[in-house]
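Removed from the display is one protein chain of the complex; every other protein chain stays in position.
Right, chain A next:
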Amino acid sequence: MSDQAAARPTSLLNRGDHTARRHAAEARFRACGLGAILIGLAALAMLLTSVLGSGLGAFRQTYIHLPIHLDAAALDKSGDRDPEVLKKVTTIGYRKVIDAALVEAVAQAGIVIPGLTEDDSAGIISREAPAQVRDMALSDPDLIGETIQVRILADGRIDGYLKGRVSAESAARDSNVSLAQLQLADAMVERGLLSLDFNAAFLTAPDASDQRPEAAGLGVAILGSAYMMLIVLALALPIGVAASIYLEEFAPKNRLTDLIEVNVANLAAVPSIVFGILGLAIFINFAGLPQSAPVVGGLVLTLMTLPTIIIATRASLKAVPPSIREAALGLGASRMQAVFHHVLPLAAPGILTGAILGLAQALGETAPLLLIGMVAFVREYPGAPPEGFFDPASALPVQIFNWTQRADPAFVERASGAIIVLLAFLLVMNAAAILLRRRFERRW
């Protein structure tokens, strides 16, 4: 100590080496903390920009604007517009009509591209377009024989070209799209035959097959997720609140209570995929419920959400001061009346907040749904509840996963776009929870 004492400054106003070193260490430590926070925030920013950057394109879609003459000779040979007869004409018949209309429109606009065959120009139309026109004609048979102005989907590659995903170089390596087609697209854009419009179908249309990413939408997935959230809300909230009331207000200190407490704490930390195995083994293999059905997904997510809701509810019940209970008991209420008439209403905002956060967590959950068959390709909308709960459906996060597994890069854009939709739902739910807490939370 004595040599150190000798090196020490004689005045408090002079900083010695030792103090300087300690202060430098302090600054370094503090910088580490700040750095950690910056890393966290940078990761968040990167995540969001990456998803937004690649996903915003999904909300715009390339459409071809064409006058189409629905030739009665090709589409309705009998001429009496009988819907049953009309249905016999498949999309192949409509395909020919559309192709011819496109070739004509291109010629009329005076577009000449060297080396462009008729097959090439037909190739810029989506494979989904004939079905669109056919549905239009079937819903209004009087259109047949008329010339109608339609807006049909362009092929995914042309869509990619307008959004900058496909370029002349990448087209050279891609057998699905030729340079002549891209030149045609450019010329059509100039003349207003081809344009990027808002893509409302992305939110309403069902999924589409591998070859037609331009037609794929989230309609079935959003509906399926909504059904599951309804089930989760209808089951998890009452069961969770009832369980919390018992544990917080009535449970005696005994083995059963301890067992329940331990179970709730552990269930909150069980990996979500394990709940998927439970759903597969119990609800599908044992109880015989259908695969891919929202009811199974809803039940599995209910079991997953219960611990979250129980923990939140118990916290808000605990926050109600005992004086409220004592006052009620003192006036002759039973314990049950004290809880249901006084404690529960006061705890309600906290409980609702917890329930919304639990729902948000359930909405984004993917892994357990993969195991109960939600990953199947579903094109049909599920029916109206309650029967619709048993129809096959998809779910938002599973649809995202499904699209990441497809070969066409256009599906990456769709998947990122779907994530934007999912995050928007989550944002609304979380904002609702925060507002609820701000507005109604009471502190004693």
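One rule holds for everything that comes next: a residue touches a chain if its C-beta (ideal position, glycine included) is under 8 Å from a C-beta of that chain, and two chains touch if they have at least 3 such contacts; residues count from 1.
One rule holds in what follows: contacts and distances are computed from a predicted model.
J.: Given the options "Sarcosine oxidase subunit delta", "Phosphate transport system permease protein", "Na(+)/H(+) antiporter subunit D" or "3-oxoacyl-(Acyl-carrier-protein) synthase", say which is the protein name UniProt records for the missing chain.
T.: "Phosphate transport system permease protein"
J.: Among A:Leu41, A:Ala168 or A:Ala200, which residue is in touch with the absent chain?
T.: A:Leu41
J.: Among A:Ile260, A:Ala315 or A:Leu346, single out the residue that touches the unshown chain.
T.: For the chain that is not drawn, the touching residue is A:Ile260.
J.: Among A:Ser78, A:Gln108, A:Ser209 or A:Ser334, choose the residue that contacts the chain missing from this document, as touch is defined above.
T.: Missing-chain contact among the listed residues: A:Ser334.
J.: Among A:Pro271, A:Pro321 or A:Gly383, which one touches the chain that has been omitted from the display?
T.: Touching the chain that is not displayed is residue A:Pro271.
J.: Mind pulling the chain A residues that touch the left-out chain?
T.: Counting only chain A, the missing chain is touched by 22-23, 25-26, 28-30, 32-37, 39-41, 43-44, 46-47, 50-51, 54, 238-240, 242-243, 245-247, 250-251, 259-260, 263-267, 269-278, 280-282, 285-286, 303, 306-307, 310, 334-336, 360, 363-367, 370-371, 373, 375, 397, 400-401, 404, 412, 415-416, 419, 422-423, 426, 430.
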